[in-house]
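I'd like to ask you about the structure that follows.
With one protein chain removed, the remaining protein chains of the complex are shown where they sit.
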């Protein structure tokens, strides 16, 4: 099943790979349209020029074509071959230039001579091309014709939102960035895993409400935060999803708070799954930078495999369809579902009989002949009773008792069924 | 002296060993009557049917005889030989049964074929016998006559209480369970050490008030808590005493609070005495489960040697007079007295001259010629002065200064005698 799931996830990555995404424009719209097959995404359009916190929604950028021709009319660089060839948000240009004049507009990676870098120029009036260093060094002194046929004009910023209501209004925010073009791990893996998570959530009973965001990086989360400023206090937990397809072990980066329930949940789930890495919050990374800015300080961590910038393929043409592995995608999805399942089941109960232990025997919760050692379920019952004073969640109890969360959850359900516990609102 | 003390303690264990104790009944009464030779115990009788917290005081059980005879009239199992042979609280029965019919009522330990298990059936309408697995396996297909001649009818639950008033009303609770029949370590060792502790306390000046409880396990402490619910806030420290005679190293299990004064005192005393073990609270064990239930959350730890369930002899006939060692009993008593002595002497003082050091020299508390290194007593004086700001007890100071408690206590007494300190109420 995992093999099938991995293959299905990878097929989605492959299908979305050629679409020319950027901060704004039709590539984002087309991506969201296709994800609509998996879950009901509401597409939001925010006009260029809108003030969002300290920022302004930029003009919309759409690229028709971008290429460099040599004097023999050969298109030596062409964005049709790879969307990485053109610097994102390049302004339109049509000119004939010497190599010396062209050179400042060309970006390559001398250390990785066969890879094309990914570069953007979102908020500067510039244009440029990216190519392999091998090609760059071989360029003869010639006259080149360059063409960036793009529109950069008032339009809108596009993002997708999907709210899946639960029994309570407490929300789980799941956010992934959708602004990167042909890069597989960063972030088609995140986009696809998020969409599948959404589909899975949409089909199950939800105690919590879930909100999935498919936003362009930075400006997208800032726009969403600006438009939802008064409602962010509903966010009880959150995950930024990114870089979930590479072969590295899973990594969880804690929220700014460092000990939020989502932080402890991710650590608890990862501890039961083998090799992994836990990182403290840093203000470098993806949209957790915005969700965890001091004025919001939301309990939002970041789930990934190898952190961005720590795999050499990062932001290059080598972050391709081969770098993204089906089994890694499936493992990431399973990990994310395990974290969300625990978050959803992690309730706080109040023992209704806090003075002394209640008599479990007459309720059939204890073996009738005493004197032998307790089984793990009995211990779970006793731990839940002892710590259900309104200050300990089931996760707290599992950690304190060193018992699996499942055992604690089952014990709590049994005790609640005998009216020995009542659920109380969770602290966050 | 320790050898004599150990022998005396062991003699008491031996004398109490044959008495048929259970949750209720004459065995408990006879045990308390004998302990009355050591300290003035008030015997409390609580009628069957009394509601105590979530529980009900059970009918009283008294056993006259219990045996199994084979078809040749041979008593192959007889509670007269060992009180363990009959399942505690067995209902009366007199019947002739095939082996197949008898078999569900027989309990043995296949892994320990020569030991008789200890089993009870307090709150279920059942009967049974315990025997060695070797004997069980050798039973021929035969017709057996079984007899449990017992009364199980309205009576009362019996417990013993001894209050030793001190200079303050702050109480130290010492609790031990008295419901086990012929088991030496669990819990004749605890009963006898508690009684000797009581005798020692009754003969000395007491700053604190001490209350000793000799109660049947679980229902006894629940009964006491139910009847004293409004007065438990006087309990400043407490110890459950159990399993104090086996050859293992001492173990202290912390209260639910984990950092109560009794927890830190026990750790401090044990640290100065060689091998030992400190355990965090768990809601499995003895009556600390009730004292530390969330609605009471009393600062009560548990002092033992090898924890129950961690020695193979636990709850079997092998927990016998040979398993209980005189030197272990004496060591446990000395350890408990050391803990109580520290608790009793652990006061909080306020330095009356908190700005700058007071001039110790003119009060004769400093050597007249300066320049040499300070002795430990000088350091203790300075530490007590520096930390006696009302927030540090003498134990706090000893721990912070890494000095023996005695040195700190002596320094405080010297400073108080010079009117440089005044005692203030202790936080708990």
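Letters are used for the chains, namely A and B, taken in the order the chains are written, and counting of residues starts over at 1 for each.
As a convention for this text, a residue touches a chain if its C-beta (ideal position, glycine included) is under 8 Å from a C-beta of that chain, and two chains touch if they have at least 3 such contacts.
Predicted model, so just to flag it, every value in this text is computed and none were measured.
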item	value
Residue, one of A:108, A:187 or A:290, that touches the chain absent here	A:290
Candidate in contact with the missing chain, chosen from A:222, A:304 or A:340	A:222
Full-complex contact with the absent chain, from B:155, B:198 or B:358	B:358
Chain not shown, touching residues in chain A	53-55, 87, 107, 117-124, 126, 128, 218, 221-222, 225-226, 229, 256, 282-284, 289-290, 292-296, 309, 315
Absent-chain interface as seen on chain B, which is shown	351, 353-359, 361-362, 368-374, 379, 382-383, 385-389, 401
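Going forward, only the chains that are shown with their structure count from here on.
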item	value
Approximate Å spacing (C-alpha centroids) for the pair chain A, chain B	55
